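Below is a slice of the complex: some chains, not all, each in place.
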Amino acid sequence: MKKLSLKGRDWKSILSQNKPVIVLLILIVAMSIMNDRFLTWSNALTVLRQTSINAVIATGLTFAILIGGIDLSVGSVLAICGAVSAKMVASGMNIFLVILLTLMLGLGMGMVNGLFISKGRLQPFIATLGTMTLLRGFTLVYTQGKPISIFGSETSAVYSKIGTGYFLGIPIPVYIMLFVFVIAYYILRHMKIGRYTYALGSNEEATMYSGIKTDNVKIFVYGISGFLSALAGIIVTSRLGSAQPTAGSGYELDAIAAVVIGGTSMAGGIGTIFGTAIGALIIGILNNALNLLQVSSYYQGVAKGIVILIAVLLDRKQRTSR
Amino acid sequence: NGDEGDNGDNGDGNGEDTAKKIGLVVSTLNNPFFVDLRDGAQAKATELGAELIILDSQDDAATELSNVEDLITQGVDLIMINPTDSDAVGSAVAAANGAGIPVVTLDRSANSGEVEAHIASDNVAGGKMAGDFIVAQLGGTGKVVELEGIPGASAARERGEGFNSALEGTEIEVVAKQTANFDRAEGLSVMENILQAQAEIDAVFAHNDEMALGALEAIKASGREILVVGFDATEDAVTSVQAGEMAATVQQLPKEIGGMGVDTAMKILAGESVDEYIPVELQLVTE
Amino acid sequence: MDEKIVSMKNIVKEFSGVRVLDNVDFNIYKGKIMALVGENGAGKSTLMKILTGVYLKTSGDIYLEGKEVNFTTTKESQDMGVAIIHQELNLVQDLSISENIFLGREPVGKSGKIKWKQLYDESKQWLDKLGLNESPKELVKNLSVGKQQLIEIAKALSLNAKVIIMDEPTGALTISETEKLFEVVNELRSQGHSIVYISHRLNEIFQICDYVTVLRDGTLVGEKTIDELDEDKIIEMMVGRKLSEQYPRVNTILGHTVLEVKNLSNKFVKDISFELKEGEILGVAGLVGAGRTEMARSIYGVYPLDKGEILMKGKPVVIKSPKDAIKEGIAYVSEDRKSNGIVLGLNIVENVTLASLDQYVGKIGKINKSEEEKSTDSYVKSMSIKAAGTKQLLKFLSGGNQQKVALAKNLNTNPKILILDEPTRGVDVGAKKEIYELINKYKESGMSILMISSEIPEILGISDRVMVMHEGMVTGTLDIKNADQEKIMSLAVGKEVS
């Protein structure tokens, strides 16, 4: 009986997740037919490396969306953290210190979002819209509107490996992405705070009545989102060799699309990291495909909009019963 | 967040009533090119003792119009506009005309309204310059990639137009033409994808340096030998050209445009007559 | 006198200036069961929420085992051994049964990983104890309301608290689950746990409680031992006057058949057939999960039919949505008012007219607000809905008053057939009687009523016939003359009766 229902549950969860997988497979098959360069090892690595940035951000956003929130500030956090890290690298600071400080900065900014939303009782959309605007402003002030190059110190070479390096023939950002996925999966599935994330998104009041400090869960969740945005900022900056003041603008939309295409409900409580990984891959492959197929830039928006709509239409949930 | 740089805030010279108040509406200050343009103007204004009010249109024509209206409210003596779009700026110019405030356009022209002077280097000409350079370098034959700016943006249109006109009648084929939205990170990933798709690429022309520098990273990583030509001659790009990485970039001398703008504005305010079109020369920065 | 484990003294609670508890004293005795009774809105839930740190008291003192305490969060009260089962379900729908039971108290290993096996095993023990045959891994959202209520109980019990507060725990339960619960409660008492038991079902009070505290309008009426009381006395204390016959039966002459349901089948119910006459009350009984609610909602157009037809006055009708149902003269008062009966964010007027707004729309589409107000006032009066005014938002009404508004909303559509799904769940005795009287009034005016209820006395008290369901099917229909609790129960568990 116990075994049986377990199977029943897993089967259901596989079913509910496999629609994004189907979209992904269709995309891959269609592309392989239309372009013979698509299904090559080197293109696969290219797609994965390009996907890594969106995937890392989307992982953080998965937490925020799972609690029924949203984080629009990811792109701005990415930009300011990228800029700060570039300046630190250029000044020759120790590489580990640079990474640590940058990640802590992102974590801190995310936690400020969390504070606004929990203690300040702001709606997540507007709170992170506020910090998005604010931090973009900070970035422009900090960079004076100009890119900051990472070069000019000994650290630079090491730092630039983060985004451009390879290990055993596979780009380092791909490892980072996989690592982030695994940790996030573990947290969400097997750790208390992960279960509280689902609980909070599904029923905040019940979670609170169960003696859980929901405020702390929120601060944690937005902290993660900020932390991962900072990580994405490091990858971007390292790949480009410079931090752009406008880096990350609009990234929140791609990341949200990845999360939702992956089957996570914007209402909270339902979703998985596996889904987000698939969603990010769909977006990544789509961008790659549009380039490979040389779709005119005017039509790219059309194509992207259609794929997003089809992907979510396929995966639409049963009418919610709440 | 220590270093404020040289310009920081403006609003110096507030006290003197005699100082001329000049408004500068810039299409965007998120792009180093226009930052340079602003810096040039600011430096000149400080030198000539004029008060410069700088507003940012954030690439939106409606915001631009609002900015001009707000400048009119402030009673500026002259408005310099760096339009987001030559057509759409018409209303803004008309608004200034209506308030009796003279207008000078920078970098992009206005297709309607009364403009005292237009100071620019021609985007179409710049595109052609880049095209001609590539044609010459490749000996009139080869495969090139064009990285386009934000679809629909005038700079993207005009630079593309000039570039393609240069290729006409040559054996050069544009094998890929994709947008990277003037963004360096997108320049990188779009170029990566194109590199996957195209076995043979001889040169890349990017509608701005940001995309060119992004593309350059992709090319470096691929280990292929490809000529990269950008546009704007931003600091990073010039460094890159000097280092022998980028082949060339079209220099528009944005500081010059800004400075010349203020210069011209002061002349107009002093009642001197000025030329309707003041070209700022373009030059190709090569190694 | 028994030893006090909790004593609350001079508790005052105000919500934005409105005093809902006025100098209330309340005791809980060690190893005893204290009943807390009172009309809807008397302040029972509020008092218990203050004890458990959900609300902050305005003034007063609370002592736990002689020490003054002042809980500000549920966690604090839990840690000190006070657990509560809230009146409204507070479960996380997207988590599993065992995750819900141990939410906030998951056993974790050194690496921070939850010990799943331990979690499932311990949950299973509680489920077995309450007679719930479900996998601990099942998601709560896949359970019926009744089973969810049992999970809520398991959750509180698993805290192994010194003091367990049960705020209407049997609201969604039928007799058999209630019996099971009482077994557990008695066991807990014998182990020395103290329990507060809130219920509007007075017979339950006499079954298990040792003491009774009565509240009225936020004030303490008195605390008595159970032997000092009988049902009538409790009612008198609650409402301040004597109440005559609890189930006022009226006999009407039944008219023509109005509703005929033939072989209704879908994924919830199978082959349901019955008819309903003008002026008739058909009671529907069954255990939790019998499919009564689903049957009603299938008729109401919420769930699609696979087979079968519905006839109104002999003519087949097509009902694909509640809108169609209302048009045909069928109204449905939901068992789950919070999620689909009323709109908490709208006020009383807006709720009352929500389903019948067409009546109030004049030229150019403008809603005639004074007409709305008039209709609402008449319901507020005839049902004695207690509120600060007709513009009060539903979320600020007590459960019983919300229920009355839900009823008013449906009556305002002028239905020929009124389907009532647990119409008195969570409603106090006084209001219950008012509701029965209302039902009777409409019955007399010729309305036909289908009344689903888990309270057998209520079914027996006012229906003309009783239909019993089991696993989605009708197992029998009894005329009220030869219906009794035993027969209903055996039909409800699927046994034939002669």
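The first chain written gets the first letter, and so on, giving A, B and C; residue counts start at 1 in each chain.
Following the convention adopted for this analysis, a contact is a pair of C-beta atoms (placed from the backbone, for glycine too) under 8 Å apart; a residue touches a chain by one contact, two chains touch by 3 or more.
Just so it is clear, the structure is predicted and the values come from calculations on it, not from any experiment.
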Assembly formula [one copy per chain kind displayed, counts for the whole file]: A x2, B x1, C x1
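Going forward, only the chains that are shown with their structure count from here on.
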Touch-based graph of the chains, sorted into line, ring, star, complete or other: line
Cα-centroid distance, chain A relative to chain B, in whole angstrom: 33
Between chain B and chain C, centroid-to-centroid distance (C-alpha), Å: 70
Intercentroid distance (Cα basis), chain C paired with chain A, Å: 44
Overlap residues in chain C, where contacts from two or more other chains coincide: none
For chain A, residues contacting two or more additional chains: none
In the complex with chain C, residue positions of chain A that touch it: 1-2, 4-6, 9, 186, 190-192, 195-196, 198-199, 201-203, 205-213, 269-270, 321-322
Residue numbers on chain A that touch chain B, as the complex places them: 35, 37-38, 40, 42-43, 46, 49-50, 53, 138, 140-142, 144-147, 149, 164, 236, 239-242, 244-247, 287-288, 290-292, 294, 296-298, 300-301
Chain B - residues contacting chain A, complex: 1, 4-5, 7, 29-32, 35, 148, 151, 176-179, 183-185, 188-190, 192-197, 210, 213-214, 217, 221, 234-236, 239
